[in-house]
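Notes to accompany the following structure.
One protein chain is absent from this view; the other protein chains keep their places.
Which chain is which? They are A, B, C and D, in the order written, and residues in each are numbered from 1.
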Amino acid sequence: MGLFTNLTMAKKAGLPPGSIVHVGERKLEKAGIQLIHYDVDNLEERELGKIEECYPYKEKQGVTWINVDGLHDTDLIKEIGDSFNLHPLVLEDIVNTEQRPKIDDMDDYLFVVAKMIYHDPDDEFLKFEQISLILMENYIISFQEDKGDVFDPVRDRLRREKGRIRKLKADYLLYALVDSLVDSYYGVLEGIGEKIEKLEDDLVTDPEPESIQNIHSLKRELLLLRRSVWPMRDMLSSLERGASELIDEKNLIFFRDVYDHTVQVIETIETCRDIVSGMMDLFLSSVSNKMNDVMKMLTVIATIFIPLTFIAGIYGMNFENMPELKWSWGYPAVWAVMFVVGVLMVFWFKRKKIL
Amino acid sequence: MGLFTNLTMAKKAGLPPGSIVHVGERKLEKAGIQLIHYDVDNLEERELGKIEECYPYKEKQGVTWINVDGLHDTDLIKEIGDSFNLHPLVLEDIVNTEQRPKIDDMDDYLFVVAKMIYHDPDDEFLKFEQISLILMENYIISFQEDKGDVFDPVRDRLRREKGRIRKLKADYLLYALVDSLVDSYYGVLEGIGEKIEKLEDDLVTDPEPESIQNIHSLKRELLLLRRSVWPMRDMLSSLERGASELIDEKNLIFFRDVYDHTVQVIETIETCRDIVSGMMDLFLSSVSNKMNDVMKMLTVIATIFIPLTFIAGIYGMNFENMPELKWSWGYPAVWAVMFVVGVLMVFWFKRKKIL
Amino acid sequence: MGLFTNLTMAKKAGLPPGSIVHVGERKLEKAGIQLIHYDVDNLEERELGKIEECYPYKEKQGVTWINVDGLHDTDLIKEIGDSFNLHPLVLEDIVNTEQRPKIDDMDDYLFVVAKMIYHDPDDEFLKFEQISLILMENYIISFQEDKGDVFDPVRDRLRREKGRIRKLKADYLLYALVDSLVDSYYGVLEGIGEKIEKLEDDLVTDPEPESIQNIHSLKRELLLLRRSVWPMRDMLSSLERGASELIDEKNLIFFRDVYDHTVQVIETIETCRDIVSGMMDLFLSSVSNKMNDVMKMLTVIATIFIPLTFIAGIYGMNFENMPELKWSWGYPAVWAVMFVVGVLMVFWFKRKKIL
Amino acid sequence: MGLFTNLTMAKKAGLPPGSIVHVGERKLEKAGIQLIHYDVDNLEERELGKIEECYPYKEKQGVTWINVDGLHDTDLIKEIGDSFNLHPLVLEDIVNTEQRPKIDDMDDYLFVVAKMIYHDPDDEFLKFEQISLILMENYIISFQEDKGDVFDPVRDRLRREKGRIRKLKADYLLYALVDSLVDSYYGVLEGIGEKIEKLEDDLVTDPEPESIQNIHSLKRELLLLRRSVWPMRDMLSSLERGASELIDEKNLIFFRDVYDHTVQVIETIETCRDIVSGMMDLFLSSVSNKMNDVMKMLTVIATIFIPLTFIAGIYGMNFENMPELKWSWGYPAVWAVMFVVGVLMVFWFKRKKIL
Partner (left out) sequence: MGLFTNLTMAKKAGLPPGSIVHVGERKLEKAGIQLIHYDVDNLEERELGKIEECYPYKEKQGVTWINVDGLHDTDLIKEIGDSFNLHPLVLEDIVNTEQRPKIDDMDDYLFVVAKMIYHDPDDEFLKFEQISLILMENYIISFQEDKGDVFDPVRDRLRREKGRIRKLKADYLLYALVDSLVDSYYGVLEGIGEKIEKLEDDLVTDPEPESIQNIHSLKRELLLLRRSVWPMRDMLSSLERGASELIDEKNLIFFRDVYDHTVQVIETIETCRDIVSGMMDLFLSSVSNKMNDVMKMLTVIATIFIPLTFIAGIYGMNFENMPELKWSWGYPAVWAVMFVVGVLMVFWFKRKKIL
């Protein structure tokens, strides 16, 4: 599973628009449908075998949340689309998991595409899962690629008998779901923050050649993250400004709150990007610093010994007429000269701040 | 055929505006005209010898799609222009294949310039082909530089008797054609994505001097791609917002869908550009890393042997009065000293983390 | 206390929105409440034990300013929220100290989140403290993370019997508080300015490897500062444009003044960022300059002595038939040759501008 | 004539506004005036000695185009200004050749400043010449710095008896002139494109130190070009949107066409800038590559011979008790050892991919 999963694109060129073809990895063996129906007093949870089982709830009072795990079963998706009267293009977007987050107001219903992002413990890369949400008067239908999500806290709040969520309508449930998604980004950012801190410590104490690849992959992770969160911001911005009549004006303040969180996430991403950019300089400087130390040592040793070796070479010549060779104090004198030359060079290095 | 084809520009300075002069490479021996006429029940396909043959279809019910391959036959273009009452500037833009994608609402008809992009299998560079589309009430006229296009799936859908495309008007056909073009960009991006992955692997394992040229040409490819797709976005954005009365409001949702795809393509291009930029750092760091290893080795060998050679030089001197030379254990002692010096230096290198 | 305090985020995923959970460091043992009530003629200052003690002031004429230090006591915050009828999301934002500066007009009251920024003398890093302000008709409630703030001048002005502040309403007090906050940024900037000057002097005279880390941490400090001040600007911009009816139109000019100051602060931050970016180049160039000097010296000494040592090596050979060795002037001649070679090389180096 | 001509600025500080002082190089000995008067049937061309000679044409039917070459004769400019009732600031802008392209709607007339750009064959730098155009009901007055322009094709079209240009009004003539100017940019871009291609080939095959200066001057050329074309775009954009009542709405489509061309030119400039930026990396990498090869060779030769020379140095020592020296196979054995050491090192270099 390469890093490019999120860059590869729909290969359905040639199919008519509205063709419901699953694009993306098949993450699940068999699609599953869960239904939660609630009003202030009652809550009913069911695992559905067939989508028809949810039809009776259409007429009922209260809010119904239908959650579909697994997008490869396109017949199921089509069936749901037919029974809830969804536009073919909406269905196409639901199963195309490379969609960017967006909101489409289809008059009768609101179609929201969002991204769930998490660190896969088995894998060091970020995972992106597309969550599509359909908001109708009393209904929410959510589509996920895989089992397991960040919505359990919402379910728990629904099960607990009291709390705003049971009293309010489907629009508040939509808010609660989107809020859970955005909350999950904080965890991802924290993980990235820790990576950055660790990498920075490494860079200062012991820059490894691998560090550059870590910086590079951190950069790319932030790039992919940013690509998913920016359109979330646009989506929430238009929700918060009251884009749809399906959302009660009194609840707009909640969407503004999620919007604020998204802005905070984006700013943190941008700050991280700036910091990671700066780390490249830190790394390169650290490496060149170490290299400079190595070169300095070569220089010092070479420049001290090269003249001394030259002197030794001089008196290794075999000329018959070399009076110094016969002087009895010639040998110690040469040692003395060498010593003086060596000491002088060391002093000179010190003064030049090389040693 | 250099990379600059797309940078070279019209050399028709001095001609009156509206002069129909083919600008670009002549890609085809002889221009060809195909006509498809259809309504819900019937479909007629013809290869036209002369443009006049299409006049009878003007009055007919249903939609007529005339496709012209080859733009060098300016007389033909002019004839078509005259018979369909096209503005001279439109004709000029059709034959000037360096046009940027745009949309011009000419009241009676809509003039759309788009780009078909594909990887030429014979050539490693991207190919850009200009597709001009004229949308009238019941007519679409398309102009291509060369035979062969990405419209075959649209033709197939037309031939199959059922499906939305046969029921709807010419505006939907326009959508289907533009959608095919944008779909084809995904394939180009996938090719680039593969190149990026391959290059990244090379950079990490074995950076070659040629890699830098590959990065450079990848950068340029993305630059040219971006230059073609950005204006497509603007074009589709104004279409999607209902710029023309020739497009039924009910079909705007389809154009919004293509628009979304274009935005997705652009974001992927920008992400690729960011990644390719980062690869430059990766490459330079990889190269300087290898160089540093080479320099370290020089330093280690030189700094170990320079002092040892100096010691050997000392006892190569010919002074008569060198008592050490006469000591019977002098020679092994020198070896011992050299060994100790060598070992000490290696230890020192280890401690300094150079070795 | 790492630099990332300001990047770590709320870990309350899963709690219902409006949950009042303190996010951030607990900075204070016990929360404290101070109350200042004033009108033109009277001023009363009290330390409150319980929040109920402030209820009588609700009905009183004049302005009441309640200041709460410490946000970990969420029961207290909730109590205040209940008694002043604050929205749960507002309370949530008050205790979440990673909030970005913003303004929310809640019709009955105005909710302002701002940042106090200061250099901690015990620590070299910047400290960010969140200040939340609630403006009502006659009331201001301020929430701080810790004891100690930059509001003492405001308190002094209140205590002094005369001055505009005692004559005007709560909206002017809000201005005075926000103005104090923005004024405090100047001090922070001055500190950064001094650091920049010191660092620049160091870079020119004696670039240390540590300098790069100083540049890096200066960069990050500016990044965090910017992240806090930019939204302050947006907040003040909407205040200044008369976003709320709680602010008298006559007082808008004061908010425009603070807005101008924020713009000035932002421009200075951007200028500093540009200068710090440039310092990286200065540093790298300085370092590579020093390195070049070292390498030049190695080159000069090596290239002078290598040929001389070669000459000495020649006459150290033991060939029987080497006529030069027997010439009586051979030895001085070799010295002469060596001298000439050495001098020539020095001349050549001078001409090549290497020495 | 330095590159900075276009950066130096008006030195007329202190003169009252509207002072007509020629700023720029005097390019012409004597100013010249040409007049072309035409309607559908007639065309009259005259070289005017005095400006008064054009007064009779003011009342005539048809369009009159007065072209003035040379701006240093400020008396002439003032005279024209007086007789056509031009605002002093307009006259000031005409003679200040450092003006940026712009359009001023003066109610009675339209004042357009544009730039003619061309490669001077005698000089490798780009030449910028300011063209000021005054559009009145039936009149166009054009001012040029120098003889020779890119308007000859327009003149030819005027002279030829048929064609749209003779039938339409002065606004179409304005379009024709501006179109000629923009067309001329294509030639300049083509020249730059060729330079880029040539430079790129050089960089890959044989990077010279001079290349960097070529890149730098190419960068600057693009900078200056961009500085002239961007405001042309703004100017044409406001023309195209129908900024003036002097331009017939039916002709706006022509101005939109020039506008499109300008956008195309700008995009090509930006693409070129991106490519040239990338060439810097290509160059630096090419140079450092060559340097690395040099250093590798030094390393290989030095590290092979340094140990061998050390071995030779050992047996050059004069110890009396060196048994190896007396062994009859000592000398060949040393050779063998040296050979083995040398071969081993070469192998090691190969394995480390240095050789």
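Here is the rule we go by: a residue touches a chain if its C-beta (ideal position, glycine included) is under 8 Å from a C-beta of that chain, and two chains touch if they have at least 3 such contacts.
Bear in mind the structure is a predicted one, so any value in this text is a computation, not a measurement.
Asks: Touch as defined at the start, partner being the missing chain; which of C:Leu28, C:Leu43, C:Ile165 or C:Ala243 qualifies?
Replies: C:Ile165
Asks: Which residue from C:Val21, C:Ile314 or C:Val343 sits in contact with the chain not drawn here?
Replies: C:Ile314
Asks: Looking at D:Lys169, D:Lys195 or D:Arg220, which residue reaches the missing chain?
Replies: Looking across D:Lys169, D:Lys195 or D:Arg220, the contact with the absent chain belongs to D:Arg220.
Asks: For the chain left off this view, which of D:Ile20, D:Ile117 or D:Met317 is in contact with it?
Replies: Of these options, the touching residue for the absent chain is D:Met317.
Asks: For subunit D, which residues lie in contact with the unshown chain of the complex?
Replies: Output for subunit D: 2, 4, 7-18, 87, 89, 92, 98-100, 102, 104, 209, 212-213, 216, 219-220, 223-224, 227, 280, 283-284, 287-288, 291, 293-295, 297-298, 301-302, 305-306, 308-309, 312-313, 315-318, 322, 324-331, 334.
Asks: Suppose we count only contacts with the excluded chain; which residues of subunit C make the list?
Replies: Contact residues on subunit C toward the absent chain are 150, 152-153, 156-157, 163-165, 175-176, 179-180, 183-184, 186-187, 189-190, 193, 196-197, 204, 253-254, 256-257, 260, 263-265, 267-268, 271-272, 274-275, 278-279, 281-282, 285-286, 288-289, 292, 295-296, 298-299, 302-303, 306-307, 309-310, 313-314, 316-322, 352, 354.
Operating definition for what follows: only the chains that are shown with their structure count from here on.
Asks: To get from subunit B to subunit D along touching chains, fewest steps?
Replies: The least step count works out to 1.
Asks: Following contacts chain by chain, what is the lowest number of steps it takes to reach subunit C starting at subunit B?
Replies: 2
Asks: For the sequence-identical pair subunit A and subunit B, determine the rotation angle of the Cα superposition and round it to the nearest 5 degrees.
Replies: Rotating subunit A by 70 degrees superposes it on subunit B.
Asks: With chain centres taken as the means of their Cα atoms, state the distance from subunit A to subunit D in Å.
Replies: 42
Asks: Report the inter-centroid distance (CA atoms only) between subunit A and subunit C in whole Å.
Replies: The mean C-alpha positions of subunit A and subunit C differ by 26 Å.
Asks: Spell out, as numbers or ranges, the residues of subunit D touching 2 or more other chains.
Replies: Residues 316 of subunit D touch two or more partner chains.
Asks: Between the chains shown, work out who touches whom and classify the graph as line, ring, star, complete or other.
Replies: line
Asks: Check the chains against each other and report every pair that touches.
Replies: A-B, A-C, B-D
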